[in-house]
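Only a single protein chain was left out; the remaining protein chains are all shown in position.
Labels for the chains are A and B, by order of writing; each one numbers its residues from 1.
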Amino acid sequence: MNRAFMLLGLTAFTAPALVAQEDVAARLQGRVPPAVAAAVSALIDTARARGLPGTPLVDKALEGAVKGVPAERIVPAVRTVLDQLNASANALHDAGIANPSDQAVEAGAFAIAAGMTVSDVAAIAGTANQGHPAAVALQVAGALAALGVPRPETVGLVRAEIQSGRPLGDLVSLPGQVQAAMAGGALPAAAAAGLERAAAAHQTTPPRGQGKGPVNPHKP
Amino acid sequence: MRVTQGDRVERTAEPSDGAVVRAVLTGDVEQYSVLVRRYRDRYARYASRMLGSLDAAEDAVQDALIRAFDQLKQCRDPDNFAGWFFLILRNRCFAERRRHKRVDGLEHAEELAVPDVSLASLERAEQARSLERALLQLTPEQREVFVLKHVEELSYDEISARVGTGVAALKMRMHRAYDRLRELLRETR
Partner (left out) sequence: MSQAFDPRVKQVLDGERPAGDLPLALRAEAEAAQRVLAALDRREVSLSPQLDARVMAAVRRRAASPRRRAWRWFTAPSVPPWGLAAAAAAAFVAFLLLFRPASVGSPGAASPLATAAGPESVYVRFVLTAPTAQHVALAGTFNRWDPSATPLTRVGAEGTWMVTVPLTAGQHQYAFVVDGQRWVPDPAAPKVDDGFGRKNSVVSVTPTQGRVL
């Protein structure tokens, strides 16, 4: 396990692991119909057996119940989430990540829910490195996809940004940059393509401006 | 923490502020997004210190950007959009402070960032917090000169050029602010 993943494990995402140990039935009790609780508990057992996080399944069941969705539609939705988590974990394994963190799995599942494919997730995770953890790269990819950036452009942009060797902050700023371009009237695909070209150009160009002191925005 | 949004775009050959202003005035409204991207964060720290909260700063910057669009024809020197926009934002901040007078400043002060206590001593963080609270009780004019001098780290000459007030008057304001802050900080002990 590299240091980045150790860091991930130490931060906020200790919570899902704990939740997985909670009594799921108690969390669902009184909030979803008993039949749904039983079915979701079984799905969570399946998730645990595969080493997948259970929290997203509980969340989806609660969401369905709160939104007044009929019981017969809640369980299939929860099963879909399980399938997405499973697909994400498989993609991460394919990318050579033997023990992906829950957050990486969840980020991959979200990217899939937002329209990415398993091979997209594997391609992005395969490019991840110590400075650009898979969990973050997949979060960014999911956010881009949810903004309407088509799959090929999303994969191309995230991979190009990681390969550019620029700091992690540049990677996480991509959705904001795409949104800013969209606010200026650009289509998501065009915005992403432009940023990808800039990142690709940077791969052969030494970083500029490093070592400069902070710029006072009030000064010209 | 700094968002790098837009930096990369600005590294490429982007039009000058003047060119963008002229394009917008001739009907290319979408070009205004260039100015929005350029100036959204530039004076955000100033606004947040003037108003005492990031929420209020965001409202003020948004308000000022839209107001600047409304009044763009009155921008006499499009190449100095930055200075003109700053004055609009400044007016907005002053109006807001006058509207609320001293109001809920203390509550807002809680929202201001204080130095990371893991790096600075607790005493230092507490000093910063006390000072931020006290700043909210200065007049807008005193507060502004303090913020521009000690947060934005501008010289009196630079402040004078920006706000159009003479250096002597600014110094007087600043010195009154020092005394008032001293008084306020003693009260909190």
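Observations on the model:
Note that contacts are C-beta pairs under 8 Å (C-beta built on N, C-alpha and C of every residue); 3 or more make two chains touch, one makes a residue touch a chain.
From a predicted model like this one, the values you see are computed outputs, not experimental measurements.
Interface note: of A:97, A:122 or A:135, the residue touching the hidden chain in the full complex is A:135. The residue touching the chain not shown here, chosen from B:41, B:79, B:141 or B:158, is B:41.
Against the chain not displayed here, chain A makes contact via residues 4, 7-8, 10-16, 18-19, 27, 55-56, 58-60, 62-64, 66-67, 69, 73, 77, 80-81, 103, 106-107, 110, 113-114, 133, 135-136, 139-140, 142-143, 146-148, 168-169, 172-173, 175-176, 179-180, 182-184, 214, 217.
Residues of chain B in contact with the chain left out of this view: 1-3, 5, 29-30, 32-33, 36-37, 40-41, 44-45, 48, 54-55, 57-59, 61-63, 65-67, 69-70, 111-116, 118, 120, 124-125, 127-128, 131-132, 149-151, 153, 156, 171, 174-175, 178-179, 182-183, 185-186.
Simple rule for what comes next: only the chains that are shown with their structure count from here on.
With centres defined as mean CA coordinates, chain B is found 36 Å away from chain A. Residues 2-6, 8-9, 11-12, 30, 33-34, 36-37, 41-43, 45-46, 148, 152-154, 158, 162 of chain B touch chain A in their complex.
Residues 169-170, 173, 176-177, 180-181, 183-185, 195, 198, 208, 216-219 of chain A are the ones touching chain B in the complex.
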